[in-house]
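Only a single protein chain was left out; the remaining protein chains are all shown in position.
Labels A and B are assigned to the chains in the order they are written; within every chain, residues are numbered from 1.
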Amino acid sequence: MAERVAKVFSKPLPRLMAWMGPIVFALLLVPALAGPYQTQLFTYGLIFAIAALGFNLLLGYTGLLSFGHSAYFGLGAYSAAFMVRYLGVGSMEMFIVGGVLLTAAVSALFGYICVRHTRIFFAILALALSQVLWTVAYKFFWVTGGTDGIRVAFAKMTLLAGTVNFTGAGAYEKFVGYYYYYVLVLFVFCTVLMWVIVHSPFGKALQAIRDNETRAQFVGVQVKRYRWFAFLISGTFTGLAGVLWVPLNGLVTPDILYWPFSGEIVFMAVLGGFRNFTGPIVGAVVFNYLKAYAVASTQYWQFMLGFVLVVLVLVLPTGIVGAGSKLMEKIRGKDKAGAEEVAR
Amino acid sequence: MTLLRTVNLKKYFGDTRAVDGVNFTVAKGEFLSLVGSNGAGKTSLVNLISAYLIPDEGQIILDEVDITRSTVNDRVRAGISRSFQLVNLFDDLSTFDNVALAIFSRQEKTRNPMTLADNDTEVTEEALGLLRQFGLNRHRDVQARGLAQGERKLLDVAVAYALRPKLLFLDEPTSGVSTRDKLTIMDTISHVVRGGNVTAVVIEHDMDVVFKYSDRIVAMHEGKIFADGTPEEIRRNKEVATTLIGAAFTD
Partner (left out) sequence: MDIFIIQFLNSVFYASILFLIAAGLSLIYGVMQIVNMAHGSFYALGAYVTAWAIGTAAAGAPVALLFVLLPVGAVAVAAVGAIVEPMLLRPLYNRPEEYQLLITFGLLLILEDVMHFAFGGVPLTAGAIMDATGTFPVSSLRYPVYNLIVIVIGVIAAIGLWAFIYRTKFGVILRATSQNRRMASALGLNVKQVYVLAFAMGCFMAGLGGAIVVPSQAAQLGIGVDALILAFVVVVIGGLGSLEGALVGALLVSFVRTAGIQFFPEIELAVLYLIAAVVLLIRPTGLFGKA
């Protein structure tokens, strides 16, 4: 019996479910235990985790560093806002469908331009393209609302195909609670989906490209094509995060397309550890809290970000999760040595 | 039966004639050694045939199909595979994953992002089988960068072989390895490759290895082929000896 259980859990997907289970259970309890402010803050963390997860498909798994991911996040956000302002739509599901389609299309286009080039030009081009979008959002203010932005009020929104709305007394608390679970479900979905992708033959091919582009070619992997596809998936995940972000923030402005936000996404992945699957998730959640408390205490937030990034690169390049697993190995190593001692 | 032939193949690097009108043929099922001093053009020839370089003149014909203008990917799919002089592996992937990837690619399964690689028993078993054949099985979960030099060389060959090519090019598979390990490695390679009925062209400097394992030897010098024959014929060929070693071979 024990053997059969062990066999089931030696397979990757059940093992994933096993350690995700308790975490998801804990996450389910958050709105009950925390007030609306904390719940909302945590929701932001989950949203950024989706964005960072998408970003890291390119960095951690394909070896492509993009300083332009704010483009996809912002596109997702603006697409929802446009649907509110110009189409009078309020359904969250419509926002998601529209946002995903738009960011997929733009990722496909931008990806085509970017992946034809070496990794250094890639980083430059990704940044430049996101700046184009920012300029467009900024200058075409009669369409995008310019620096005033476009409002997305939760009172006018619905979830679950119109069955849940947020009007009347206690609407804000209701929204925060429901929205948290909505985002949580999507977060779990995205995590499992990305996990499958990186553990698929496609995911292995991406890692091969990351490790040795030439050899990958000589093994029959068409490097540009695979990079492009990874770019498409990456941009779409980040775009979805953008769509989810906007109802919570209530407002979208060109700031979300500006390069510092791209830098924050990069930072999240590096902070958590971009060579681990869970690194970006941890990094996003931790960063979210750091930012919330740091921005409150200083206006030189960029300096802090830059400083910590430099320290991370020099001292802790594997990030929180990377350092954590090294620590675990050392402890286990000590345990093993201890057991050997006792055995003697 | 000729599997591959080149017609008057030429490649220049400025004034240097790396490959200077080469008519190279490989017969199906052969185990052929390509020898010559440094700079003779051996690696350039292999680079041209595997599409790492584009020829300035001449043709490359595989199974009577002109592949001169085809891409790297086309040639891989047509059945040409190669290993590299300086070991070229996926360093952060495990030994197992290195080989499995080649198999996934061969079966065109790498397009699929929605199945789990580890669940593919067909590929897993083939990969494990190959690792066993190359003696790398106990390192299956070790990262490629963590292997010893001799093992890395073997893995490099295993990855190329995992593509089950029609024609396998091995660029100095024993270079940088201690003398004791050279023969072991070459034994393994020869055994697996012949056992799999794969046609192989091996670039090699160590003449002991060359004489022991080859069906046929092709000697190059300054971009041209100047000798071509069985190990006995080459052994008797004083010109080859002088060019390669500077003295006649001793038996």
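Just so it is clear, a contact is a pair of C-beta atoms (placed from the backbone, for glycine too) under 8 Å apart; a residue touches a chain by one contact, two chains touch by 3 or more.
Fair warning: this is a prediction, and the values are worked out from it, not measured in the lab.
In the entire assembly, the chain absent from the figure touches the shown chains A. Looking at A:Ala104, A:Leu127, A:Leu159 or A:Leu232, the residue that reaches the missing chain in the full complex is A:Leu127. Per the touch definition above, the residue from A:Leu101, A:Ala171, A:Val185 or A:Val310 contacting the chain not shown is A:Val310. Shown as candidates are A:Tyr37, A:Tyr86, A:Phe140 or A:Phe189; the residue that touches the absent chain is A:Phe140. One chain of the complex is left out; on chain A, the residues touching it are 59, 63, 65, 67, 113, 116-121, 123-125, 127-129, 131-132, 135-136, 139-140, 259-260, 263, 266, 270, 300-303, 305-310, 313-314, 317.
Quick note on the criterion: only the chains that are shown with their structure count from here on.
Put simply, the C-alpha centre of chain A and that of chain B have 43 angstrom between them. For chain A in complex with chain B, the touching residues are 11-13, 196-197, 199-205, 207-208, 210-212, 214-222, 226, 229, 233. By the touch rule above, chain B contacts chain A in their complex via residues 50, 52, 72-73, 76-77, 81-82, 84, 88-93, 97, 100-102, 104-106, 109-120, 123, 159-160, 163.
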